[in-house]
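A single protein chain has been omitted; all remaining protein chains appear in their positions.
By written order: A and B. Residues from 1 in each chain.
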Amino acid sequence: MSHPDKPYIPDRNKVAPMDRFSLAKLLRQGFAGQTGWGAQWRAPERPEAAYDVVIVGGGGHGLATAYYLAKEHNIRRVAVIERGWIGGGNTGRNTTIIRSNYLMPESAALYDHSVKLWETLSQQLNYNVMYSPRGVLMLAHNVHDVQSAMRHIHANRLAGVDNEWLDPAQVKAFCPPLNVGGPLRYPILGGALQRRGGTARHDAVAWGFARAASALGVDIVQNCAVTGLKRDATGAISGVETTRGDIACKKVGVVAAGHTSVVMAMAGVRMPLESYPLQALVSEPVKPAFPCVVMSNTIHAYISQSDKGEMVIGAGTDAYTSYSQTGGLHIATQTLDAICELVPQFRRLRMLRNWGGIVDLSPDRSPILSKTDVAGLYVNSGWGTGGFKATPGSGNVFAHTIAHDEPHPINAPFSLARFDTGLLIDEAAAAAVAH
Amino acid sequence: MRFTFDGADYDARPGDTLAAALLRNKIHLMGRSFKYHRPRGVLASGAEEPNALVEIDRGGARRTPNLRATVVEVFDGMVARSQNRTPSLRFDIGAVNDLLAPFLPAGFYYKTFMWPVGAWARLYEPMIRRAAGLGRAPELADTDRYTQRFAHCDVLVIGSGPAGLAAATEAAATGIRVILCDEQAAFGGSLLSDPSEALATQLAALFANPRVTMLSRTTAFGIYGDNLVGLAERVTDHLPDPHPALPRERLWQVRAKRIVVAAGAIERPLVFPGNDRPGIMLGDAARIFARRYGANPGTNAVVVTACDTGADVARDLAASGIVIARLVDLREGFRVTGTHGRLRVSSIEIDRGGTRETIACDFVAMCGGWTPSIHLYSQAGGKPRFDPGIGAFVPGTEVTGLTCVGACAGDMPPAYRAGVAPVNAEGRAFVDWQNDVTAKDLKLATREGFRSIEHVKRYTTTGMATDQGKTSNINALGIVAGALGATIPEIGLTTFRTPYTPVTFGTLAGLSRGDLFDPVRTTPMHEWEMARGAVFEDVGAWKRARYYPRQGEDMHTAVARECRLVRDTVGMFDASTLGKIEVVGPDAAEFMNRVYINAWTKLAPGRCRYGVMLGENGFVMDDGVVGRLAQDRFHVTTTTGGAARVLAFMEDYRQTEWPELRVWLTSATEQWAVIAVQGPRARDVLMPLVDGQDISAVAMPHMSVVEGTMLGIEMRLFRVSFSGELGFEVNVPADYGHAIWEAIWDRVQVYEGGAYGTEAMHVLRAEKGFIIVGQETDGTVTPDDVGLGWAIGKAKKDFIGKRSLTRSGMTGPRRQLVGLRTDDPATVLEEGAQITATIEDRRPLGHVTSAYGGTTVGHSIALAMIEDGRARVGATLQVRMPNGAIPVHVTAPVFYDPEGARLDA
Partner (left out) sequence: MKLIPCPICGERAEIEFTYGGQAGLTRPADPAATTEAEWGAFLYARENPKGMHRERWRHIHGCGQFFNLTRDTVTDRFIP
């Protein structure tokens, strides 16, 4: 499509202050017919010829990386190159769960770094991302689940991450719609509650980071696909080829989620990743009927209610790798089996929308936030089914990694090299085995 | 027929939808919009309806929100209610939002409610959540049933209008299997407004054909891979008193060789100021209400049209006795500049070249052109193309196995063919009725930089209501394209997601509830255990007896008693859930050598060995005792939860890595019932039962196996112990498991022994320091970490996982299995508790993996995985609990009979 965009040449050393949002401005605009709002972020038609850093992928993580590069490291000659529209991938397709009650100290540190940023993100970005710490309750259905939950709770408490055990009566009190004590195939034996966990508005995260990054001079180029990564004689990164022109740059951060393997292959790097379809669905909106986020890993049910009133339900991944962004009906029906077990009064609700995203799974199901063997090439990937919660923290430490060419202490363990050395951060293994 | 709406009593005719019945009763006000709570009447006549959403209450748990009045069929005694209004539909305090509308444009919430920090979740969000939502969720567990069917056919025809009927008739004539489904109660689609003899004849032929399945009230909601179509059939919602055996709804999963989509087209509303008042509806809807249902929407109509459909509609309405106050053709230069009437339209303002005119009316029919229903085509992977002549997208690329026919293929009568209608965006001109999105909102979004239709949709919520934009998407595209100076194809089309219309959760879940949620696996002794009052635990899909409480016993006392039985005399334990794999063939030992860390070549037939298996990543994956029955035959046991995984893992290597090995694998888990008999009197118990088999310590030492008979029944008898006592595991064919259990039980009674469950089994093994995979290990643990380095066949060049054990990351300080003792022997540590070196230190050294009181060693015990644990034996560490730290002493992990003398008894 063609826009009558005027060419924009930002003076990155003296960037105009962001057009601030406020209630007063909203009211003033109310009397003016809301006609005074400008574009929330600049959308150059094509990238410039050169940048200090190019971020491949305009999802939440990529935009956050660009924002923190500009904000915390004063690197403002940054372009975010997005194949489609910002936030159109997993950022806009996930079930928006935020929590940090991970078992491994490395994971808890990474995700809690993120939760702390979530707490003031709306104010930081001057964009209401609707962070809602309404509590994430992870259910236990058998003795092994209880043991696993207790281990998480003890480990989290020692690491300063809130997580507490609720017995069945406390589960019922915290989340009255749950079928506690009912004739469940796998009864609810209790749950681990992280009160600071919750949800946020996914689109707002992408748009808020885009707007704040743009105000600091970052260029966000949409409908622009990366077609090649250029390397110089030493093998180091020297530029990016795109469908809207070539870019010279010394540093590239690849934050392409399900497409990471495809982009990294352009630099000859094979990734320990597989991309799977992940489905989610929502019900028709109803008045408030579900107060918190409930997750059950054992029977695969993930549910919360959006501010609009829809029950937001996470389904499983399909069995095979795919880039089709669709999935089988049986995956959705299995998910609803579990939801109807846990909340049998919701059987009469109706599925309004069912969609798929592409998630990149790493072998230990932990992310990769890492330098690579190619100088100037950095990768942020492998978030699997749970990347949304990490958006600000991921961008924050990844920006540090790119700016310093060294990982931040928080993401140092999440290196690509761990798959050679065996120093995995295996969250899944800790919970998956039944005896 | 009588029904109530918001408590008032009305008449209905058979075949009425709720909307039709209300209109005949002159009720136009049926709902309130989502955001501004504006009064709304019916817009459409079918599943695309955005406004008239109601709750149907059949009593008790059977209350359903958000149903479209245009789809709900009235039955005698039906109770219907409006939604999203307080206190009543006529006087809704939520309508204050409408007064504030200038301050609540699209996306307003992103710009405010941010101060002070934390106020969003505490203050603003609860307010917004209460205001949002439509109907009320049911509060009681649903008592209705839902069922599922699978079907195969040669041709599935979706939609029974003229095109669908023709397709079905033609296909049926060739004698192939045909399924014809239609979302409406009756077949015929648009033909239902003019029922004819020809239609009746055609339907009768289809009904009479045994190869044709006719499904009415059945919505094709999604197309999935390889022509699998999901159909939702509404079975009883229209019946006043359904037979209890009938399900409420039924899910069909139809695999069709060929799909014919004859889904028709949906009329588009017109965008002009005040276009949302009750009484303003689609032209075709007005015609259907008047002609099919005999429910004239009013007496005095204005028809506003952007195409030739308007003339047809005006003619048909006039034929139903309605006065046509005016036919306003926008192509003649007219604009609609406003409407009047609070709860129902009373007049409409039009303008041509500055000449304004107000026309009184009691309803308005809008004809804005037609949008083919390409939802299913698009879901199947088709790429639509824009047809400017129709002003909508039509099927473009071919889709294998799928054909679109009739209006949904863009094949429409000339009167229906019209480009996107002109828009008057002044004032409050609605595009998405339910979500209250106006043309101005869309323009605001484009000014704010939202230019992709996906962005505009998400920012304004247009097309995201429960009708999923069926009436709004094309108009929204047109407005956005206009605002950006682009064409509609340049703006693109949002994805058509499943389902076409909302599908009940229960329909998708079907009978999968309670015990049918997941198959319950029980052992042959399950009934016996139930009768003895066993408390069960779920392990995978299995039910395992956890303990057998006697009168007045809690778990602790029962388990302590069961442990004593085993230590003092004899106990019996149902071990049938353990995985069992028969590994057979000339190369069986070589296969075992490669799969397990242990060496198998020299294991003599008749002997057993404790086997440990790693993943290729070097971490412990499973364990179990393996008996060598013959040179070419191993009886492998696995953990209960790991059985299927281990077999699949072995089979993968057998077929794909080592196809040259002559070895075959068979699951025998469910073929053998396994009874563990453990304790000093175990041999005495079994001696008279084993049909002369010599089971003396000499003939049958610890870790041996014999095949023989027990009471005449085929038997594999293992001398193994997971308790630390003299022990046997009796394997008999599952069908005889219960009988043999009873026979052993009688013998156990002689020695005042008894049964014990998994909990006592756990305590007994922990006293011996035996690990449980999944409890001491967690997928990050090497054999050496849990003290099993000895099991590795040192001479073996390779086995699965061996290479990974020497990776650089595996050589640093590792967590190792140790025992822990507390100062107070009564203190039982908590499993999962973290351990640090000192009270000040926060760095975890490891965690408690198993902890038990009620042991037979006179004090509580615990196992733990501790960094460099074996070097810390004798040290004091701190177990960190919420209310302080508990000092613990690191010991070897074996608390009972470390020499193993009792095993060899």
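Everything below uses one rule, namely that a residue touches a chain if its C-beta (ideal position, glycine included) is under 8 Å from a C-beta of that chain, and two chains touch if they have at least 3 such contacts.
Being a predicted model, the structure only gives us computed values, none of them experimental.
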Touching residue (missing chain; options A:82, A:112 or A:274): A:274
Hidden-chain contact residue, picked from the options B:214, B:228 or B:857: B:228
Of B:26, B:607, B:633 or B:802, the residue in touch with the unshown chain: B:802
From A:124, A:223 or A:321, residue that would touch the chain that is not displayed: A:321
Omitted-chain contact residue, chosen from B:305, B:617 or B:639: B:617
Hidden partner interface residues of subunit A, rising order: 259, 261-262, 265, 270-275, 319-324, 326, 328-330, 363, 419-421
Touching residues on subunit B - with respect to the absent chain: 224-226, 228, 253, 255, 381, 616-617, 648, 651-652, 655-657, 797-798, 802-804, 806-808
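Basically, only the chains that are shown with their structure count from here on.
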Cα-centroid distance, subunit A relative to subunit B, in whole angstrom: 22
Subunit B to subunit A touching residues, read off their complex: 34, 61-66, 102-103, 105, 108-115, 117-118, 120-121, 125-126, 128-130, 132-142, 144, 146, 222, 224-225, 228, 230, 251, 253, 379, 440, 444, 447-452, 454-455, 458-459, 461, 466, 468, 484-486, 490-491, 495, 497-499, 502-506, 508-510, 512-518, 520, 537-540, 546, 617-619, 639-642, 772-775, 777-780, 804, 807-810, 830-834, 836, 842, 844, 847, 880, 882
In the complex, subunit A residues that touch subunit B: 1-4, 21-23, 25-27, 29-31, 33-35, 37-41, 43, 84-85, 88, 92, 105, 119-120, 122-123, 126-128, 130-134, 141-144, 147-155, 157-160, 179, 182-186, 198, 201, 203-204, 207-208, 222, 283-289, 299, 305, 307-309, 326, 328-329, 332-333, 336-341, 344-355, 363, 418, 420-424, 426, 428-430, 432-435
